[in-house]
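Note that this is a trimmed complex: some chains were dropped, and none of the rest were shifted.
Chain nomenclature is as follows: A, B and C, assigned in order of appearance, with residue numbering initiated at 1 for each chain independently.
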Amino acid sequence: MNNFIELTNISKHYGDKVVLERMTTQIAKGEFVTLVGASGCGKSTFLRLLLGTELASSGAITIEGELIEKEPSSERGIVFQKYSVFPHLNARQNVALGIEFERSVGLGRLFGAKRKDAIDIADAWLEAVGLSSSAELYPHELSGGMQQRLALAQALVKKPKILLLDEPFGALDPGIRKDMHELVLKLWQENQLTVFMVTHDLKEGFHLGSRLWVFDKRRNDPHAPNRFGSTITFDIPLNAQNATRNHQDLEAIKSEMHIVSTT
Amino acid sequence: MQRLINRSPSRPLRIALSIIPFVLILLTYQISSGMRKAENEQDKLLPSFTEIASAIDRMALEPSKRSGEYLFWRDTQSSLSRLVKGVSIAAFIGLIVGLAAGAIPLIAAPLKPLITAVSLIPPLAILPVLFIVFGLGELSKIMLIVLGVSPFIVRDILQRTQELPREQLVKAQTLGGNSWQIILRVILPQILPRLIDAVRLSLGTAWLFLIAAEAIASTDGLGYRIFLVRRYMSMDIILPYVAWITLLAFATDWLLLQLSRFIYPWYHSEK
Amino acid sequence: PFTSPAAHAQQQDQFSLCWSIYVGWMPWEYGDSSGIIDKWADKYGIEINVVQINDYVESINQYTAGQFDACSMTNMDALTIPAAGGVDSTALIVGDFSNGNDAIILKEGSTLQDIVGQSVNLVELSVSHYLLARALDSVGLSERDVSVINTSDADIVAAYTTSDVTAVTTWNPLVNEILSMPAATKVFDSSQIPGEIIDTLMVKTDVLQANPNFGKALTGAWYEIMAAMENSEEVRAHMGEASGTDQEGYEAQLASTRMFYSPVDAVAFVNSPELKATMEYVADFSFDHGLLGDGASDSGFIGIETPAGTFGNANNVQLRFDPSFMEMAVAGTL
């Protein structure tokens, strides 16, 4: 169970700009990794490497011992801050799409009994995320929070091994966020997911994660800010029990991050 | 006293204000026409409103002596049918090519410079070449419209396709879609309302090319009639025809917008 | 700008003339660029502005709308556009008539009768249309036996290369271009109705009456140009190039044009009774095609004055053939 995902010496640079630098780590199956760090430090880039939309400049990523697929695939689900759902489909169709892709290779569209089947599955997932009563609504008729619920249902219908969340609640209200936290934790536990979630909110990171990563540059050359990249500077195992420990960590990282982000 | 940039006219004032320029134009016309008529009773350049009315009556409400047809309606029908065919073909080409190039980088590479070049060629200047390819019948008129507007539509659709949020395509891939499925179920349905937008934007050009095409070789159509009666300067026919074309252009644009609002409500509330 | 020069023209010393590119009107270009027109204008103490308009119909429209005092056009267009529009016009100079310049050409078939049932591409309501009507008439056919497709003159040569087009009626240089193509048989041309398609310079009657010097200057200049043109290859080469071809091409067009190089011939032509008969044909054709306006009750609605007498309504004379200025040229009194 321990080496579900392995990163070996991963680096990523765009041209001259080094974004990520020599990251080596392992992630166990079922972990909930939260990623925090200053803006532009490479959190989304890291998710893109896991997702397969970007290739690492050097190093290797393996999942269950196999090199990662170089393209997004249905074993890795994703929810972005925005644009994660399709505006031209209603909630039910949004969720059913993943099933239709799988069961109708030619048209990506099911009819008759097969369609009925897909709708049933979709409705079950809408239920799971609390959107049963909004199945016929289009995304523009849903609030921001409901859209993100929908995006989660849509991703989970494919039963991904890994779920990647890039600031999924960044655009939501604090009040609504709390509900979403509960939902994500519930889904994580029920579906035995391995989750990577980027957040700007340290407290959120501590609250949700089973493990928290802080991304930062270990070295900094003030005359050539692009020369060095970020890596995981803190890797903190978390659990709901030792809340005090967590609180101390929170304060420590807060002051640390403050320094980082203003230099 | 509010700043000028903050002051909006009330609804009745706005309506009144928007009518004024049209009234002014009609008045100016009537005065100019009257002045010319005072000099030469038979002046044809600026016919009086009565003359225009009688011309409309003759063209639209009485059957032609020669063919027994109501010329005005026949012209309208021919022109509209050409316009619809031409624009539909152009929209179809625009959709297919624009979508393919927008979605598949390997297709965009060879096509983009070609489309740019083609869109810059003035079609009216190479008419003879078009004739040998498409002949001189209905097809050539429709094709002139197609050539006139499809480069624009292709470019527009290509750009709109590339503007779709990257996130959506990634998401669709994580849902297990292959390229074809993604194009069919994610890109195409979102591009259709944008195609209507592109068509609406290109209607003006389409009319221009339609009129030009009908001036080249034709036996009916609004553009044909305008160019034919130009031979004896029947402005009493030309002016209502031009007004009619303007109205038709406005109506088609409006209808397309309503259609789009009706079929794609999600698109219009998105913005 | 919407008001035309006063209908009852007064004396003026600035005049404008428009012309379009055609074999019989290229002399105006030469007269303008060689300074001959300026010279004659100076002589009479006036100024003449010569303007080239590429689009023939546009030039007549502009003349009819009052933008020009004189304009080159055919006898038929003079009747159907300015005269029918109430702009009383006088043919100051009769420069030539078409003697083969206008022709009916078939792709398949060798005689005019073969045209039956075909579509004929031509500029509708133009002299080509008239020629077709006259030709059909001459062999006992009528317009009903063919169908007419209005085709812009600018595109007619290219149109002929397509398989859609099987018959055309048009003028030079288009006729020569089309005849140079493989399948093209001329089955009728204007030499078979000589003197009916006349290229003239029309002047507003009131302007001419108030300003005889304008007429004198133009006539004087014209016949000086005619002399140069008749005698100098260089002048003809110049005209050819200005019309977009070369001397050879231009000479080919001249060959089917009966130019009145000498005013004597022109005067004789205008004075002959045939002119009146010709104008009657033209008026009939125009009336049949609705070109004389809504008010016209018959082909004589608009009076046409010729030295041989007036055709039609003498109370509504809008088109006049007046040889008096050309006669001055004959007499050498310009």
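The rule is simple: a contact is a pair of C-beta atoms (placed from the backbone, for glycine too) under 8 Å apart; a residue touches a chain by one contact, two chains touch by 3 or more.
In this text the structure is predicted, and so the values were computed from the model without any measurement.
Written as a formula over the displayed labels, the complete complex corresponds to A x2, B x2, C x1.
Throughout what follows, only the chains that are shown with their structure count from here on.
Taking the mean of the C-alpha atoms as each chain's centre, subunit A and subunit C sit 82 Å apart.
Per-chain CA centroids place subunit A at a distance of 47 Å from subunit B.
Averaged Cα coordinates give subunit B a centre that lies 38 Å from the centre of subunit C. Touching two or more other chains at once is no residue of subunit B.
Of all residues in subunit A, none touches 2 or more other chains. Partner subunit A is touched in their complex by these residues of subunit B: 165, 167-168, 170-178, 180-182, 184-186, 189-190, 264-267, 269-270.
Those residues of subunit C that touch subunit B in the shared complex are 2-4, 6-7, 57, 60-61, 64-66, 80-81, 84-87, 121, 123-126, 147-152, 155, 157-159, 161-165, 291, 293-294. Within the complex formed with subunit C, the residues of subunit B that make contact are 32, 35-36, 39-46, 54, 58, 127-128, 131-132, 135-137, 215-219, 224, 227-228, 230-233.
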